[in-house]
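For this depiction, one protein chain was excluded, whereas all remaining protein chains were kept in their positions.
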Amino acid sequence: MAQLLKLIPRETTPGALAHDVAAKYGRERRYLIRMLQEIQSTYGYLPQEALRVIANELRIPLTEVLTVATFYHQFRLEKPGEFIIMLCMGTACHLRGNAANYEFLRTYLGIKPGRSTTSDGVFSVEKARCFGCCSLAPVVMVVSRDGSYRKLYGGVTPAKLRRIIAEHRAKLAKKR
Amino acid sequence: MRLARVEEVDRVFGHLELEVLRDNGEVKAFFKVTHGARFIELTVNGRPYWEVPYVASRICGACSIAHYVASIRAVERALGLDAGEWVEDFRDAVNMVQIAQNHLVHLAFLALPDYVGVQGLSDLKSRAGRLVVNSMKLNTACLKVIRLIAGRIVNPNTLGVGGLLRRPFKGPLLKAADYLRECEALAKEVVDEALTLLKVPELKDPANNCVAVKPRKIYLTTGDEILTSAGLSFKPSNYREHLEEMQPEYSNSKAVALSGAPVHVGARARYELLRNYLRDLNVPKIDLSNPFSNLIIKAAEIPYCVTAAKEILEDLAMRTADTGVDPPRDGGEGEGVGVVEAPRGLLIHHYVVSGKRIVNANIITPTEINARHIEASAKALTESLVSDGRPLNAGELQRKLTMLVRAYDPCLPCAVHVSVVRGRKHA
Amino acid sequence: MVRVIVNGKEVHVPEGETILTALKKAGDAVPTLCFFGHMYREASCRMCLVELSNGKLVPACAYPVSDGLEVRTDTPRVREARRTVVEFILSIHRIRCWSCPRKGGNCELLKLATAYWVEGIPVCSSCPLYGRDCLVVKGEPCLGPITLAGCSDPCPSNGSPCIGCRGPVTRKDVLEAAAQFYVSNGVELRDVLEVASMFWEGLPNYDSLKASLEEAFKKALGGGED
Partner (left out) sequence: MGDDGSWNLMSRCCGKCWHSLEYPCRNYIRCRTEGPLCHDDQRCRTLRSERVRYIKEGPNGYRIKVPLASCSIAAGAKEVLDAVKEVVESLGIPSDAVKTVGCTGLCYLDPWLELKAPGMPAALYGNVKPAEVEGILKKYFIENDVSGAYAISERTGKARGEGDVPTLSELDVWRLQVRYVSRNCGVVNPESIEDYIAYGGYRGLDRALRMSPEEVIEEVKKSGLRGRGGAGFPTWLKWRICRNQPSKEKYVIVNADEGDPGAFMNRLLAESDPHRVLEGLIIAGYAVGATKGFIFVRAEKPLMAERLQKAVEEARKHGILGKNILGRGFDFDVEVILSAGAFVCGEETALIAAIEGRATPRQRPPYPAVVGLWGKPTVINNVETLAHVATLMAEGWESFAAYGTERSKGTKMFCVTGAVKRTGAYEVPIGTTLRTLVEKIAGGVKEGRKLKAVQIGGPSGGCVPAHLLDTPIDYESLRDAGAIMGSGGIVVMDDTACMVDVARYFTSFIVAESCGKCFPCRIGTKILYDTLTKITEGKGTLEDLEILESVGRVVRDASLCALGGTAPNPVLSTLRHFRDEYLAHIIDKKCPAGVCTKLLKYRINPDKCVGCGTCAKHCPAGAISKDEKSGKYVIDQEKCVKCGTCVTICPVNAVVKEV
């Protein structure tokens, strides 16, 4: 994925990044999805400010940008946690118990209904479309917010989920 | 020994059975109403008083306006309300249009086949095609008028206790008058043709006393006094002294007698009692004592109603509309009797109101009043066709009997509004 | 020109036209909701479905004509499809007919609902009385908001309050909104139930209806939102 999406240094503000990304794709309405993907790969989500700048750059209404941003599953509009835990909701994984895992994880992390991120902003729990490795069902993938870290776990059970959480809490502590 | 029996009299509103037998030398006729009882009086009990018109107008679809007006007048009298001149005229106009429409339907579709020698409606077209088409046109026009000014053909909703529920517009009134003006000529044509076809058989009325409402203004307007053929006149509120009701076992509907004797109501009764209120009901020379003449008078009343209603509506449009009074929210105490000339004759609604609710209700419908009289006429008719105990021609007797019943135009759904059915089916 | 057979009648329509033009030419009407000529013909509302000879249901407003195309506009499957689409629209429609600008005869949904025997729209949608004229606003316990529309000229339009003769609306959210509307105009549940008792008391689901009405009124009185 890296070659396809040239990464741009991240310290710039979302607005500035959006401006560069728009320029990079020649302000063509056709590449809107690519631009959004680049922004999301930098921030892990689409900041409102970036969307507004993109809309201005492409001279299209903000609603049109939001239509695309809200239609596709890949895009997030709220700031996710440091680590995003994606449970695969493919058929095999669903049958092998990922539905129960999802309930378990949300209760275990105490995520309030209607929200998908823990109150301390560390973990986000999301349902993902099929990763396509059904032999390892049920599958869970943990991705860092900026997408640099990606690890996949197979044959996940509630017990294994607890270990994953502990592992990543330690990883976060080490980083800070 | 049974002389004639018609299990299901056709071409009448509802279910009726007629039986005439000879019981040790004496001929007896039975007017058996087999229509299911409808307990309207019971339904009204306990309802708030402003709902009475809604229930009453649903007694029968044919003349729902007559019941609507009668029940409103009864409740107004119970609460001591006066809806005012304008509203009274408006109600009369609407009532007249419904009378014309009812007569039309009865003459053209129910009674006429007997006099044109056909069995049912389908082959009526060949014999009296023009009359049927004209009456249908006229019928539609009347219904259009009723819908325009009463809100709906069945269960009208512009009238309420105390007057009109909404400020009437001049437009619809004038438009209604135009519709009526267009079909005045048509009405005359229909009537003339009907009269040529209606060759009524001879019969002498055995008990020729009748009852009708003294009109406030012109013929067929409602009033607050009831006249009888015996020259008597009484206030509607003390109707019980003269008309007493009894419940024959063999019929679901009650029967009424005027001081003991059978009494008839309807067009013939009206014509006989209210002739001097009339202007131009051009009725051919007929023998009023013949019950069948009721048809002739009904035919004559059609053009009269159309013209009279048209004039009232035009007059109403010109006058400033006073929509009556608002009924008191928490009701009152009192008892009221409202009477009106329904298409088939005198209709009496009597309610006792206490607080907001109706505590007692009694309704007397024209068919109930006519019940005993029909039996008497049937007896007379049978005697005239029977010699030494056996009917000359059974088929002809039965046909004549059903024609006689149709001449009264009984409306069975109204007749069975009773509160309690004590009678058993005749064994 | 292309030959199209509409319900057995032959019609000639220029190439590239849609079935809808053929239908118009043949004089067979088909309900359309989302069709706006050249501005919008995305066939998203699926009301104008017609059946082809191979049994497929296609939208008349966007399906191009071809020679010898056989089209039927009124088969059982077409009617069922239309009827269910109207029910779909109704199920997501936020019913507030008493305060809706389209009430009193120009509610497209009501026309379709009555045409296809779909129940659920209150009488208010066909009653012309607006704002101050509305009987409920005047404080009368008119049952318009909770009675099924379908009577062509309702009593309210002639001044007499609706007495519920076509039966109650049973959707919870509509009852709640109606309760809110009643309460804000000072009409109590007692009056409503009294008028309703004449026609509804005998209904099998009267008790559950009464319970949900009581609940709705409680919620409305407790400072509900609308």
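Order as written gives the chain letters A, B and C; numbering starts at 1 within each chain.
What we mean here is this: a contact is a pair of C-beta atoms (placed from the backbone, for glycine too) under 8 Å apart; a residue touches a chain by one contact, two chains touch by 3 or more.
Bear in mind that the values here come from a model prediction, so they are computed numbers and not experimental data.
Trainee: Which chains here would be touched by the one that got left out?
Mentor: A, C
Trainee: Of C:57, C:100, C:151 or C:193, which sits in contact with the chain we cannot see?
Mentor: Here the residue in touch with the unshown chain is C:57.
Trainee: Please identify which residue in C:11, C:30, C:43 or C:129 touches the non-displayed chain.
Mentor: For the chain that is not drawn, the touching residue is C:43.
Trainee: Looking beyond the chains shown, say which of A:77, A:100 or A:170 touches the absent one.
Mentor: Residue touching the chain left out of view: A:100.
Trainee: Decide which residue listed in C:89, C:151 or C:193 touches the omitted chain of the complex.
Mentor: C:89
Trainee: Contacts of chain C with the missing chain: which residues?
Mentor: 42-46, 49, 57, 59, 62-64, 77, 80-81, 84-85, 88-89, 91-92
Trainee: Which chain A residues would touch the chain omitted from the figure, given the whole complex?
Mentor: These residues of chain A touch the chain that is not shown: 1, 3-4, 29-30, 32-34, 36-37, 64, 67-68, 71-75, 89-92, 94-95, 97, 99-101, 103-104, 107-108, 128-137, 139, 152, 154, 157-159, 162.
In this section, only the chains that are shown with their structure count from here on.
Trainee: When you draw the chains as points and link the ones that touch, which shape shows up: line, ring, star, complete, or other?
Mentor: Looks like something else, not a line, ring, star or complete graph.
Trainee: So which chain ends up in the middle if you average the CA atoms?
Mentor: C
Trainee: Taking each chain's centre as the mean of its C-alpha atoms, give the chain farthest from chain B.
Mentor: Of all chains, A has its centre farthest from that of chain B.
Trainee: Can you tell me which chain pair comes out on top for contact count?
Mentor: Top-ranked chain pair by contact count is B-C.
Trainee: I'd like the Å distance between the centres of chain A and chain B, where a centre is the mean of that chain's Cα atoms.
Mentor: The mean C-alpha positions of chain A and chain B differ by 82 Å.
Trainee: Roughly how many whole angstrom separate the Cα centroids of chain B and chain C?
Mentor: 40
Trainee: Looking at the complex, which residues from chain C come into contact with chain B?
Mentor: Interface residues on chain C, with respect to chain B: 153, 155, 157-160, 163, 194-195, 198.
Trainee: Would you tell me which residues of chain B are touching chain C in their complex?
Mentor: Interface residues on chain B, with respect to chain C: 47-48, 51, 54-55, 147, 151-152, 157-158, 160, 164-166.
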